[in-house]
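Heads up, one of the protein chains got dropped from this complex, but the rest are sitting where they should.
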Amino acid sequence: MSGHAEVGNYLTHPKGLRSWLTTVDHKRIGLMYMATSMTFFFVGGIFALLIRLELMTPGLTLMSADTYNKFFTYHGAIMIFMFIIPIIPAALGNFFLPIMIGAKDVAFPRLNLASYYIFIAGAALSVWALMAHGADTGWTFYTPYSIRSNTSVVLITLGVFVMGFSSILTGLNFIVTVHKLRCPGMTFHRMPLFVWAIYATAIIQVLATPVIGITTLLLIMERLLKIGIFDPALGGDAVLFQHFFWFYSHPAVYIMILPGMGIISEVIPVFARKHIFGYKAIAYSSLAIAGISFLVWGHHMFVSGQSDLANMLFSVLTMFVAIPTAIKVFNWTATLYKGSISLKTPMLYALSFLFMFTIGGLTGLFLAALSVDVHLHDTYFVVAHFHYVMMGGTVMGLLAGLHYWWPKMFGKMVHEWSAKISWGLIFIGFNMTFFTQFFLGYLGMPRRYYDYPPEYAGLNMISTIGSWFLLAGFALMAFYFIRSLFLPGKAPANPWGGKTLEWQIASPPTEHNFPEIPTVTGKPYDYGVVKL
Amino acid sequence: MAKGHKFGGHARAYIKVWAALLVLTAVTVSVSYYDFGDWNAFVAMLVATVKGVLVCLFFMHLMYDNRVNQVVFISAFVFLAIFILLTGSDEWFRREMKPVKVTDTASAALGAADMEKLMKAAPELAAKGKEIYGVQCAACHGADGKGDGPAASALNPKPRDFTSGVWKLGGTPSQVFHTITHGSPGTSMAGFASVSVPDRWALVAYLRSLSPNKPEDTPETLKQSGVDKMLDQGPGTRDQGPKTTEAIPVSFAMKQYVQTDVGVTDLTVPPAGTDSVSLGQKIYQSDCMSCHGFQGKGGIPVSVVGFVSEKERATLKTKDFAVSRQTWTYNQAAFIDLVSNGLPGRNMPGFADYSAEEWSALYRYVQSLRAR
Partner (left out) sequence: MTHGETVIAETKHKVPHHFDSAEQAFESSKLGLWLFLVTEILLFGGLFVAYVIFRGLYPDLFHTASQHLNKILGSINTVVLICSSLSMALAVDRVRQNDPNKAHQYMLVTLFFAACFMIIKYVEYTHKFHEGLLPGGNFTNAALAGDPKAPLFFSLYFMMTGLHGIHVLVGMGLITWVLIRSNRGEFSSSYYTPVELVGLYWHLVDLIWIYLFPLLYLIG
């Protein structure tokens, strides 16, 4: 299929800003999502650095307690709702899911563009809220404080409500695309594992996101009309809000991590040059994780005054998440076994994912154990745990995917050694920043305070210095990514020797992806016959 | 569009379903006038579900639709059921919340036999008492118990000189224990109920060892000081109340840890220019000093945050006023707001019962401590 005549690729054809803003091409919409979310990643990252600066020394280092409360709220809300939820499904998923199943576009291209603009509208509302009176509730908006706080809670939750719609429509679009637009021969069991992961993610998006919609709506009504459902003073129950919130937000954790796992399942077989071990096990464990994710939300509420019955149920159910997760880690490791491993940057990130996500996952089991959680709840142990999952997992997966697919998306190779140095800085910086926090949390340092007793000073200093390594790593990455776009030369269609469909077409792809609809005849990771 | 034609012309079926829905509506309304007790909700939901299924199967022709659409739609109800049941497993099964009784947790933790042992002024108890005395009492009562501590000059009446042999509120062990626990009304002597019971008995032993006058307890003094309730005087006589206490409040447990923490320096330095006692200073010394220190230098632990090692604790300490840059340092309204609401996360209680004159006096005094 290669070697067809050079028609304009999707980046340059058609031309003009207007053609971008009104595009219905899934690849362009994916890139627009990526640019937007990466901007928010940058903003959220700035807040993270400021938080770490304040915590560098005990006492007031940089900002007052009120400012700190706002900053950690901004960091959480921006990173969760505007970066980590949309970045892989809506950016990379949008770009690659249709190509990987041999489709010309997603099922509903105009809806796809609409969900991008809905996302922008929601993000704009939230940013407006941050600039108006800010918010100091934390990204969780727990009642009753969120009912009383005199900050812009209504605006920011309205923003979350609107962004939820965008997430629902994206998920809906992907499910229909996977069901109805697979090319001839592309059976469910021949789909690449990234598609399986995005499919499982989309199921969660469709089932869980409406609940955050009604939750934020009720919170807004609580503030505007005093409906009292979450307000104990009016007969309601403040803890009920936590149930509502986590019924969405726990599955949302899997909206964040499943696509990252999908990318790892793509990268590992390509750079180990082996057929993936346990294809079906990985595919179905994605669905299992999606299903179980709805049964475990109460583990966020072990110390909220929840009933003993619920505590026990949720503690046991949470343990079950470990099974499909461990199946995945086992299969990835088994794929590496006796593989012909080449340590290109995407592979480095994939291996870091295995290392750090395993730490994040196992510490999650500590927290799932009821009695241990009572000690560790709301300490830095929890902070370290979910950063190991979210940043050590999802962000590492994202970076693996970005480096892996960058040549396909833009037709340019990045400078390999710059990328490796940047990886080193990020790997060291991340572990310095967050591994220390396991100790801090275990020693009792609570989260969400701008200050701490001097006994914790040493570890906090190391953590803050680690955040500067991260800054350096990401700055270098931004530099070499942007620079690669202006370098001469063109990436080959298949620089890594991948077997999935996206590598069989031009880099960058043409507007409708395939000159003619392909017919698939085999499994996606068949490296027995690859020629390099 | 082959599939579209498969179920064309369903008008007659629709009208049948419509009739069934109307009948079921009539049924559910009329049934609601009869009382089935606990089954009311069940009957109503059963009828509603039959109606709902009819709408889904025929009006929405889910019956003829493909398997994927059927699974998709049914999954909504499955996950809704999960949502309801797991939320219910909390909301409907919460333990009844009772207010925690905290009257005398400390003594409840001790057996009556231990109490009697503690009451005997053993020498090793006095030695321990001396250590505690150094932290808790010496600032006012002086290192040697002569009532000449660094803070004594600011106080009126002067702190007790234990070597004089005079006991204002009685010198028997139980009376001294009572005074330490509840303080001495009308003086600067505060109650130290936050000190654990064994430690208070150790203090009793030490204080009595300083005094030439050591009266012994009689049943009357025991009764008068309330100590008899802590002692086992045969079955039925002991007050069983405190033993039933279910939970030790966290704040209480914290205090237990905090008061063994040493390194309190501010208490030993006399404040500057203490000759005339201003109103602000008076309020400060009665309400604020115990945590913020004489000079507002802070550094006094008020809460245990965690354990850095088995012995070393990470504690929350009060701040030096001078280093703060918050609004209250230059704005009296903000100061009043802060002090009346307190800082819950930092164990600062709210103090709101001041007159306007007292507020500005306290504000000025705290400012003067900052300026120092």
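Side notes on the structure shown:
Order of writing sets the labels: A and B. Residues in every chain begin at 1.
We adopt the following convention: contacts are C-beta pairs under 8 Å (C-beta built on N, C-alpha and C of every residue); 3 or more make two chains touch, one makes a residue touch a chain.
Fair warning: this is a prediction, and the values are worked out from it, not measured in the lab.
Annotation: of A:148, A:226, A:280 or A:483, A:226 touches the absent chain (contact as defined above).
Of B:68, B:334 or B:352, it is B:68 that touches the chain left out of the display. The omitted chain makes contact with just one of the residues A:107, A:255, A:336 or A:382: A:107. Where subunit A meets the omitted chain, the residues involved are 103-105, 107-109, 111, 168, 172-173, 175-176, 179-181, 206-211, 213-215, 217-218, 221-222, 225-229, 231, 234-237, 240, 243-244, 512, 517. For subunit B, the residues touching the absent chain in the complete assembly are 1-5, 8-11, 14-15, 17-18, 21-22, 25, 28-29, 31-36, 40-41, 44-45, 47-48, 51-52, 55-56, 58-60, 65-66, 68-69, 72-73, 75-77, 79-80, 83-84, 87-88, 91-92.
Just so it is clear, only the chains that are shown with their structure count from here on.
Centre-to-centre, using mean CA coordinates, subunit A is 39 Å away from subunit B.
Against subunit B, in their complex, subunit A makes its touches with residues 59-60, 64, 179, 207, 211, 237, 239-240, 243, 247, 294-295, 297-298, 301, 305-310, 313-314, 379, 443-446, 449, 452-453, 455-456.
Taken in their complex, subunit B has these residues touching subunit A: 68, 75-76, 79, 82-83, 86-87, 89-95, 97, 305-308, 312-317, 319, 323-326, 345.
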